[in-house]
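The complex appears here minus one protein chain, its other protein chains still in place.
Per-chain residue numbering starts at 1, and chain names A, B and C are given in the order in which the chains are listed.
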Amino acid sequence: MADTLVETNAPYAIRTYSPEQLKDALRKMFLIRKFEEGAEDSYMRGLIHGTMHLSIGQEASAVGSCMSLTDADKITSTHRGHGHCVAKNADLGKMFAEFFGKETGYCKGRGGSMHIADPSKGNLGANGIVGGGLPIAVGAALSAKRLGTGAVTICFFGDGANNEGAFHESLNMAAVWKLPVVFVCENNKYGMSTSTARSTAVKNIAERAAAYSMPGVTVDGNDFSAVTEAVDAAVARARAGEGPSLVENLTYRWRGHSKSDRNRYRTKEEISEWMERDPIVAMSNLLVAHKILSEAEVAGLEEQATQVIKDAIEFAAASPDPRIEDATRDVYTEGAAA
Amino acid sequence: MADTLVETNAPYAIRTYSPEQLKDALRKMFLIRKFEEGAEDSYMRGLIHGTMHLSIGQEASAVGSCMSLTDADKITSTHRGHGHCVAKNADLGKMFAEFFGKETGYCKGRGGSMHIADPSKGNLGANGIVGGGLPIAVGAALSAKRLGTGAVTICFFGDGANNEGAFHESLNMAAVWKLPVVFVCENNKYGMSTSTARSTAVKNIAERAAAYSMPGVTVDGNDFSAVTEAVDAAVARARAGEGPSLVENLTYRWRGHSKSDRNRYRTKEEISEWMERDPIVAMSNLLVAHKILSEAEVAGLEEQATQVIKDAIEFAAASPDPRIEDATRDVYTEGAAA
Amino acid sequence: MNAMTKTELRELSYAEAIREAMDIALASDERVVLMGEDIGVYGGAFQVTGDLVEKYGTDRVMDTPISELGGAGVAVGAALTGLKPIFEFQFSDFAALAMEQIVNQAAKVRYMLGGSVSVPLVMRFPAGSGTGAAAQHSQSIEAWLGHVPGLKVLQPSTPEDAKGMLLAALEDPDPVMIFEHKILYKMKGHVPEGYYTTPIGKAAIRRPGKDLTIVATSMMVHKAMAAAETLAAEGIDAEVIDLRTVRPMDRETVLASVRKTGRLVCVYEGVKTLGVGAEVSAMVAESDAFDFLDAPIVRLGGAECPIPYNPELEKAVVPQVPDILDAARNLAKGRI
Partner (left out) sequence: MNAMTKTELRELSYAEAIREAMDIALASDERVVLMGEDIGVYGGAFQVTGDLVEKYGTDRVMDTPISELGGAGVAVGAALTGLKPIFEFQFSDFAALAMEQIVNQAAKVRYMLGGSVSVPLVMRFPAGSGTGAAAQHSQSIEAWLGHVPGLKVLQPSTPEDAKGMLLAALEDPDPVMIFEHKILYKMKGHVPEGYYTTPIGKAAIRRPGKDLTIVATSMMVHKAMAAAETLAAEGIDAEVIDLRTVRPMDRETVLASVRKTGRLVCVYEGVKTLGVGAEVSAMVAESDAFDFLDAPIVRLGGAECPIPYNPELEKAVVPQVPDILDAARNLAKGRI
């Protein structure tokens, strides 16, 4: 009886997911962290040209949001999308290969960091246009509804994106047509250098859900269980045909917006405060506290992730570049009319 | 004592405006009605090519909203903008001349119905793009604030426009920057054929104000006094530097969206119900009840309006067409670099 | 045209031909959906969708809110995931609101993703001047989209092509943009029954001739044909080419004609500078057909101004038959 009570009071994720699932979630969070660190390191070593947007600190939001999805479900992602890819079961080697501009990459080297996608796993892709994925997610949800696939779409977007007209138009249409889509706002306090206080005329972005008569909830985005609880409810609602929801995950990016960021718009103190709220540490503690993993097993997961990333980078580095003569391939579908 | 009580209980407009102002308001409402009827008649007689959007039934919204504005204050208008022009003191002859495509028109025949403007009176113009005027109004309010002119901008837009991204971006920026602008939504239940129920995921558009932390209020847009009460408060707020507001005037257009409309999306009953709520009859009754005008004086105003419109149409019809060789004039400012 | 006499041929208006194509598509492919503003019970601003909503219901013929960017993006997302949307802009001018989704998403996503997806999306753009709707409702913006790799851009000029090209567009796995001239909607012409496609990327020689080549698009094809008739009476034998596809442009048909005639006039309604005729001209000037040119390449395009409201001004700022006649007569001087 006492045991059962404890069980009932356990956080949502512990009550809901099997130890295997929870362990896998932590594994993915480690993979994201190590991926980003590997990306950063590769950048420093000159293996990557262009820019990149790291999601270190936001791992619970990416992994937690995707917990109840299957490969049939879709996501649309953002410029800060590596975490979403991993959460949606991407192959790390192909991700790095894309980052390195290789023919073996997800986009055969044409897209780079901002366009990694894996349609086979339901990942419709990152997007270089802030807010660009919002209507696309609604379109995917429209397909699911019309074709009766039962699939749900999660649309990731940032706090900055919520001021784009596309946000408004997308949430409105999703609500009017009662589509199976969950809008997950990753509010990391800044769109590049501009804080929500300076850009957004509402305290919590979830409050804007009311303008579309949809549920809106703000949760601690660094708390894996809180994220899953909110997003799972929204996914269930979508799957039941009750329409869209907005979930706001409050989180923080530890790194600058991109490599050119001098971090002049925020304080060192703010950054370190948030680093103390490391979502991976919190998740590890949670799983240890609930005896799902031992500390040694946690360390093992981390080590394993480090190795996976190392292998992925090696695969990518050893992969061939695209051939110059193929530069204009895949603009159109081959063999199509004209 | 009894008299004072009655006075205090009188509708806002009666308490607030002088008899002269109220009489002038009714005069303008008649002018709008007669303008629109004259436009319709001219169209039937082949004097007008192109399309037109009549605001018959919406006169209280146009005139009531502009009551506390001066010529220094600005408005931005819509494709259904004749009423706003008249409310902002436009010259009827120049309006008709524009409608007829004449050189004496407000736009020298280049713009037509959808582009009538009178910058000298603070009317920044109708707009052929639904939602096009929203950010422009915010820009005018920004100028007022930066240049310290004290001017307020009223931004008219329709229920259909509220689903444009421009609506969202504009209200957000106006709120973030606390600009002196009043967003007046003329909710006539339809954007062309599409009802708000089928297009807009919220019951009253004013509810969306909360998404921008600004006051939002829905009023009977056919009740002149209710409109003035709501908009005047918003204008006062703007003038006091307290930022933007959203006022929703519930109203109805008696005519079809434009001349090509077969009215298949609404019932005859609905139309006649709303015709019974004629804003001009209501305003006339109000002024007669409060002894500001006699019935005969009301009739006199109407007759006078009929005559003004007749003269305006005559002026327009007798005016010269633009010269073909001037077709490309006024694309750029003459004498400017290049 | 086949051997049937004119009276035996079934005539439809351009709008009816488009509607028939959509009807066929809706009936034969569950994945086809129509999206746009007021395309349902209203029947579309130009009555192109007409009564299709009654036949197929509001799930297949969807009125969108007035949200061009979002609406276009929904169509892109739907096309990426199994539907085949036909998206109508109420006026092509409003596509300015949706350029992001058309250009940055629909056109590029296949390439950016290394060919792992395609976007079977058709967009329809009622375009052009002549309706007295002034500067924000009368533009010809096909040149913008013609500049964008990943898109195909069509300008059918006849009811037959309007139907056949729309059906071809639906067969195409990539995004196809169709510019329909509003003034053509009521034009009648022969339209074959049933299913057929008109090839994308093939120009049509509407009138063979030997003295000069007139390459025209959309509405201008009809003005060019009228001019050619007058010219013929004067002994000038003009070849009229209906470009039909802006992207990919039919280089071979145009060059072959210029090699034959040695003289070229491009007639298009869009603004002259950087309009479709600029590309036609440049394409010829860089080719081996250059050596066959006996005279400068003439372009008749829209004037360098927005479309004015006044009907006489409106006519004055786009090419008319007399402009074509003048240009052709001048060109032909040395020739005949």
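Criterion: contacts are C-beta pairs under 8 Å (C-beta built on N, C-alpha and C of every residue); 3 or more make two chains touch, one makes a residue touch a chain.
Fair warning: this is a prediction, and the values are worked out from it, not measured in the lab.
**Student:** Using the touch definition up top, pick the residue from B:Glu36, B:Glu59 or B:Glu169 that touches the left-out chain.
**Tutor:** The one listed residue touching the chain not shown is B:Glu169.
**Student:** Identify the residue among B:Met52, B:Leu134 or B:Val247 that touches the chain left out of the display.
**Tutor:** From the options B:Met52, B:Leu134 or B:Val247, the contact with the absent chain belongs to B:Leu134.
**Student:** Given the contact definition stated above, which residue among A:Gly122, A:Gly191 or A:Gly221 touches the chain not shown here?
**Tutor:** Result: among the candidates, A:Gly191 touches the missing chain.
**Student:** In the full complex, which of C:Ala96, C:Ile205 or C:Ala256 touches the chain missing from this view?
**Tutor:** Looking across C:Ala96, C:Ile205 or C:Ala256, the contact with the absent chain belongs to C:Ala96.
**Student:** Which of A:Gly128, A:Pro180, A:Pro215 or A:Pro279 sits in contact with the chain that's absent?
**Tutor:** Checking the options A:Gly128, A:Pro180, A:Pro215 or A:Pro279, the one contacting the hidden chain is A:Gly128.
**Student:** On subunit C, what residues meet the omitted chain?
**Tutor:** Per the touch rule, subunit C residues meeting the hidden chain are 69, 93-94, 96-97, 99-100, 103-104, 107-108, 111-112, 134-136, 141, 143-144, 146-150, 247, 249, 270-271, 273-279, 281-282, 284-288, 290-291, 293, 295-299, 303-306, 308.
**Student:** May I ask you to list the residues on subunit B that touch the chain which is not drawn?
**Tutor:** Touching the chain left out of view, subunit B contributes residues 74, 76, 105-111, 115, 117, 119, 124-125, 127-129, 132, 134-144, 146-147, 149, 165-166, 168-170, 172-173, 176, 329-333, 336-338.
**Student:** Going by the touch rule given at the top, which residues of subunit A touch the chain that is not shown?
**Tutor:** Those residues of subunit A that touch the unshown chain are 49-51, 98, 101-102, 107, 109-112, 114-115, 127-132, 160-161, 163-165, 191-194, 198-200, 260-262, 264-265, 321-322, 324, 327-328, 331.
Here is the rule we use: only the chains that are shown with their structure count from here on.
**Student:** Counting only C-beta pairs in contact, which pair of chains has the most of them?
**Tutor:** Looking at every pair of chains, the most contacts join A-C.
**Student:** Would you kindly tell me how far, in whole Å, the mean C-alpha position of subunit B lies from that of subunit A?
**Tutor:** Distance between chain centres, rounded to whole Å: 46 Å.
**Student:** Would you kindly tell me how far, in whole Å, the mean C-alpha position of subunit C lies from that of subunit B?
**Tutor:** The mean C-alpha positions of subunit B and subunit C differ by 38 Å.
**Student:** When the centre of a chain is set as the mean of its C-alpha atoms, what distance in Å lies between subunit A and subunit C?
**Tutor:** From the centre of subunit A to the centre of subunit C is 41 Å.
**Student:** Two-or-more-chain contact residues of subunit B, please, as numbers and ranges.
**Tutor:** 163-165, 198-200
**Student:** If a residue has to touch 2 or more other chains to count, which residues of subunit C qualify?
**Tutor:** Residue numbers touching two or more other chains: 64-65, 67, 69-70.
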